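Complex shown without one protein chain; remaining protein chains in place.
So, chain A:
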């Protein structure tokens, strides 16, 4: 497979929640191993974009594709089995499973039978989880829960990781730890689509940036170009 293989693509995708038109013709591509940020103010459709990529929200018009294969209407479990892992807003850990069980519940080899991520490797990445391995999910702190959600996604040996507000509501030290881990994950060659509010960090870590305004992409380019127009940034991100 070539380096520039597209792992996830949107072509003029429109989605609705009932009558409200949320995504209005979103198009972008995510290449193999690429790390892309998705920015935007509250309610602009960032989570909806990730949920649509996963198959949790159906595209009404346009085309979503995974690894070049059309994925409209594909249920989320098939997206996951195709190699896409989702770390949702609000984490979604299983409170009635232990840390070990949360990690093991969906563990499996990835595309082409890859088994890069094992329990040992995930615990090495998150030593705090190793300390709490037999605790119930709901006995964890917010930061530990976030680590658990990321670890759980890695245990499916994904090729693409969709991260929604992974640092939200965490203490500064824990945030730094999450950013460090993101850097390590990126270095292993997993393509990432990262939603976060911290523009500075995103620009440091991501190769490319997308900016959503009311369901439309108004920017798709590198960090330099994004930071060049401070007015534009201020208008659309409030920074």
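Operating definition for what follows: a contact is a pair of C-beta atoms (placed from the backbone, for glycine too) under 8 Å apart; a residue touches a chain by one contact, two chains touch by 3 or more; residues count from 1.
Following the convention adopted for this analysis, contacts and distances are computed from a predicted model.
The complex appears with one chain absent; UniProt names that chain "Branched-chain amino acid ABC transporter permease" among the candidates "Branched-chain amino acid ABC transporter permease", "RNA polymerase sigma factor", "Membrane bound protein complex subunit mbxN" or "Succinate dehydrogenase cytochrome b556 subunit".
Only one residue in the set A:43, A:73 or A:92 touches the chain that does not appear here, and it is A:92. Of the candidate positions A:106, A:130 or A:213, contact with the hidden chain is made by A:106. From the options A:46, A:132 or A:152, the residue with contact to the unseen chain in the full assembly is A:152. Residues of chain A that touch the chain left out of view are 54, 56, 75-77, 79-81, 85-86, 88, 92, 94-97, 101-102, 104-106, 108, 152-153, 156.
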